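For this view, one protein chain was removed and the others were kept in their places.
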Amino acid sequence: MADIAMTGPRGPKPKKRFSRTNIFLYGTLIMISMYYLLPLYVMIVTSLKGMPEIRLGNVFGPPLEITYEPWVKAWSEACTGVNCDGLSRGFWNSVNILIPSVVLSIAIASVNGYALSNWKFKGSEVFFTILILGAFIPYQTMIYPIVIMLREIGLMGDLGGLVLVHSVFGMPILTLLFRNYFTSVPEELFKAARVDGAGFWRIYFQIMLPMALPIFVVAVILQVTGIWNDFLFGVIYTKPATYPMTVQLNNIVNSVQGVKEYNVNMAATLLTGLVPLVIYFLSGKLFVRGIAAGAVKG
Amino acid sequence: MSLELGKSAYSVEIKQLDLAFGAVKVLQGLDLNINEGEFLVLLGSSGCGKSTLLNCIAGLLEITDGQIWIKGQNVTWAEPSERGIGMVFQSYALYPQMTVKGNLSFGLKNAKLPKDEIEKRVARAAEILQIEPLLNRKPGALSGGQRQRVAIGRALVRDVDVFLFDEPLSNLDAKLRVDLRVELKRLHNQLQNTMIYVTHDQVEAMTLADRIAVMKGGAIMQLGTPDEIYNKPRNLYVADFIGSPSMNFLEGHFEDGRFTVDDMVMPMTGYDFAAPQTANRPAVIGIRPEHVVTGELVRNTPLRYKVDVDLVEPMGSDTLVYAKLGRHIFRIRMDGQAVVQAGETIEIGVDPSRASLFDKATEDRL
Amino acid sequence: MSVVEDRSLQGAAGAKRPIRLFRNPMAKIASIPMILTAMVVFVGGTLWTVVHSFSGSKLLPRLNWVGFDQYERLWETPRWLISISNLALYGICSLILTLTIGFVLAALLDRKIRGEGVFRTIFLYPFALSFVVTGIAWQWILNPDFGLQNLVREWGWESFVFNPLNDPDTVMFGLLIAGIWQGSGLIMCIMLAGLRGIDEDIWKAARVDGIGTVKTYIRIVIPMMRPVFITSLVLIASGIIKLYDLVVAQTNGGPGISSEVPAKYVIEYMFRAQNLGQGFAASTMMLVSVVIILIPWAYLEFGKGMRIMHFLGMIALVLLTLAGFVAVVVAWSFSLSLLLPLVGFLICAGALTAYLRFVKGHIQHG
Partner (left out) sequence: MKLTTKLLAATAMVSASAASAVELEVTHWWTSGGEAAAVSEFAAAWNATGNTWVDGAIAGSGGTARPIIISRILGGDPMGATQLNHGRQAEELIEAGLMLDLTDVAEAGNWADIVNPSSLLEGCTLDGKIYCVPVNIHSFQWMWLSHQAFADAGLDVPTNWDEFTASADALEAAGKVPLAMGQQGWQQNGAFGVMAVAIAGQDAWLAVNADKNADVAAGPEYAKVFEAAVAARAMAANTNVQDWNQATNMVITGEAGAQIMGDWAQGEFSVAGSVAGTDYTCLPGLGVNEILDTGGDAFYFPVNDDPEITAAQKELAALLISPEVQVSFNLAKGSLPVRGDIDMSTANDCMQKGLEILAAGNVLPSGDQNLSADTTTQIEDLMAEFWSGDMSAADAQTRYAALIASAD
């Protein structure tokens, strides 16, 4: 799985442009595409309709009268309790959680991966194996001990605590990612640097880091989407004032005041999904590499 | 000062070196002394421990037991950069993100040398290796030969006494390899540094080395000049390993100064025995294909045989003939002009003084 | 005199064997976060939870031992059994459907079609979205008064019923639609990479041999992609066990408790019901099931030739088989219709057979 780079299709080539196989092929693909695109379409059109129009009926119909009101409301007016500042608060919370978490987790994991591939020491492989197996342990078995640990170091409910939790749980996959990358770097390069008198950090910063930029981009994509989309840790290790956007979204959608405002809900949902979607559409193949990194084997 | 340090006659000394990865012993009780200014080649097939030994000398592998001395200093546990060595790798190992100049000066910067000193040394190395026009390029923009020159330059700027080469020419194509080999030899003549050179290519070994250490299974099989290695291999392994096409071996018996194989008897007149031989024993005789005489010259050889030509491989400069000698196939190197055809019977001559005789049981040279 | 030499002259540091623990201290210091995470959080935290699952902890963790009481109660609690059977149903369907859809999509995209990039982008974008977003979006589409059901009714089919989120019998399929929508793109990408990794000559050979496209896929390509399938399998399986966000956002376990899942049971008993011991026991059971799935995989990945792993792998397989059947039986006794568990039973049996063959094949190959 090392490289998911698309080297060109391999299957047999269909013969004619309008052959029966071709029509079947594209027909199937288009049908399936509709299943994948449907929710996005429905969310967008719903978020642009007014409530009366929604009540009239068809979720799939395009809006007769486009209104941006739901978006405004979702962003800055929707209420949870007496706080009626919409998702904007959650957005900024997410940003505040995201940036340090991404930086910290990648910093730790890249050094780990570098140490594991070039500076093996007795037991390092054991720790690494435990770390990787840890990625498969259900979070539920660790949630409560972490509450206690965070309490002991005084970070419970604090943004710092959540940053730490994200760094801890991001470590297995990221370490694996970086270890595999650094292992693929010719060992002789590392040896040459040692002969040149460079130590642990100098080799890391001057030799390895500049070479690993693509993998850093992959790691950033992986972490940004992962942390942005997190719900479980956000709901357990933060307080309402610092809720990330996903948790706030769930709150807004599930704290109904009178009538469910589906258009506002959909606008809020889209707003929450916007950041990872934008990253997805901008990063293209790197995103694929990023998520496939989770599947990368040793 | 040098007296205090107990200056040794050797540039590099390896004493009772042991290296094991877990239960696997890679090097065992290895001793090797390398003279000042010597070009020593570690030769062997892959997995024989030659690169491992080089990495131990460089300090890139932690040894299990023993000592390594460089320039009269015990450096067994010193950092690679503190050993006074420079190293050149097979894959060049140039830092891809730095320019040639950056590559050359990286080690000097780490050693915190003054800037003008760095400039001076880089300029000198670039001049010696004729890479001045490349200084501001990145390795990606260089050809293989240029890259290896830069890699050598990186060792050169360090101004060290011992150069370590780990198969530096293996990644180059055949023609470049020859060119660079010549240059390396010239460089050694010019600098007169100690050089330890790892290769699996016997031509490189023969052409470059002052002495060659042939290695097998983590031990040195023979340490000697190229001439010794070639003409007087100390055991069957070395005899077989060195030379292409390889030596012809005939298994037989050694009795009263004569070697008998089947119904042929070869008196070993003129053979330079390693020790006076009295005991009779099973033995193996080795004759290099190029030492088999054909044509007119056969008359001058003490031993002559008639053989049937089985197969002929013309190679341009010379011709390799496979001939049947009794029940053995014998390889004979003939002149490129020689006209031989399969099915012919030809006469060959052998000079026992140029052959090698081995004890069959111990495989050591007699 | 070179600087490097200067340094080596300064002291005989290289002569002294350093204490192993302090060699390369920076590498060890830099690894402290990893070691702490692995040992304190992963191992320590997990052990802590397992230990406390044998306590009668209520709101606060205490060590008042109650033996296996929590587990006894757990396996007598209908909600837990429903959670387990829901997860088994969701898991098996999700595994099979995701693998099938992922592979079929990859195979379709691999047939030199135009606009491959566009299709790939479409199939994968849901993976960028969180489960919360996914759940809410599908909640809306599946809303009986406004969504799909309403649409079909407006088309004139007045009696059409498609209301999974409010029907206890089919609610898991409502979750499944959303889950597959979100996750199948990733598997498609992995499969596509796997297909691209297959030598094109295979296709030529199949064509020369006159093997049809579908047959080539089934007989040749899929067996060649065994590692890719195993990776996907582990990826999907580990995701399934963590299933939580989607349920919370889409159904919150409803209607009633008909879409509850184990992860939610744990969280709710730990926090809402203030019965930590019960929550810990449930999370320990989740851990056990992961270990059962993980051991054969770990054996395949890392432990080839390790006898103990082989042994553990076999035990795990037996347990897995038992667990699968128990889950189906439980589903049978709790589900309201008979058809569903019956289908599940067949799927489960088929999946297990396939899994066994997979593993067996690997052991033989290994």
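So that you can tell them apart, the chains are marked A, B and C in the order they are listed, and the count of residues begins at 1 in each.
Everything below uses one rule, namely that a contact is a pair of C-beta atoms (placed from the backbone, for glycine too) under 8 Å apart; a residue touches a chain by one contact, two chains touch by 3 or more.
Note that the coordinates shown come from a computational prediction; the quantities given were computed from them, not determined experimentally.
One chain is not displayed; in the complete assembly it touches the shown chains A, C.
From the set A:M156, A:V224, A:M245 or A:I279, the residue in touch with the chain omitted from the display is A:M156, counting the whole complex. Mapped onto subunit A, the interface with the missing chain covers residues 79-83, 147, 150-151, 154, 156-158, 235-236, 239-241, 250-252, 254-260.
Within subunit C, the residues in touch with the undisplayed chain are 58-60, 77-79, 82, 144-145, 163, 166, 168, 252-258, 267-275, 278, 336.
Note that only the chains that are shown with their structure count from here on.
Ranked by C-beta contact pairs, the top pair of chains is A-C.
A straight line joining the Cα centres of subunit A and subunit B is 55 Å long. Chain centres here are Cα averages; for subunit A and subunit C they lie 17 Å apart. In subunit C, the residues touching two or more other chains are 4, 23. Shared interface positions of subunit B, i.e. residues touching 2 or more other chains, are given as 81-82, 111, 158. Per the touch definition, subunit C reaches subunit A in the complex via residues 4, 20, 23-24, 26-28, 30-31, 33-35, 37-46, 48-50, 52, 61, 105, 107-113, 116, 119-134, 136-138, 140-141, 143, 146-147, 150-151, 154, 181, 185-186, 189-190, 192-196, 198, 200, 203, 207, 213, 227-228, 231-232, 235, 238, 241-242, 244-245, 248-249, 252, 263, 266-267, 270, 276, 279-280, 282-284, 286-287, 290, 294, 298, 301-302.
The touching residues of subunit C, counted against subunit B in their complex, run 2-5, 7-9, 12-18, 23. The touching residues of subunit A, when paired with subunit B in their complex, are 186, 188-189, 191-198, 202, 206-207, 210-211.
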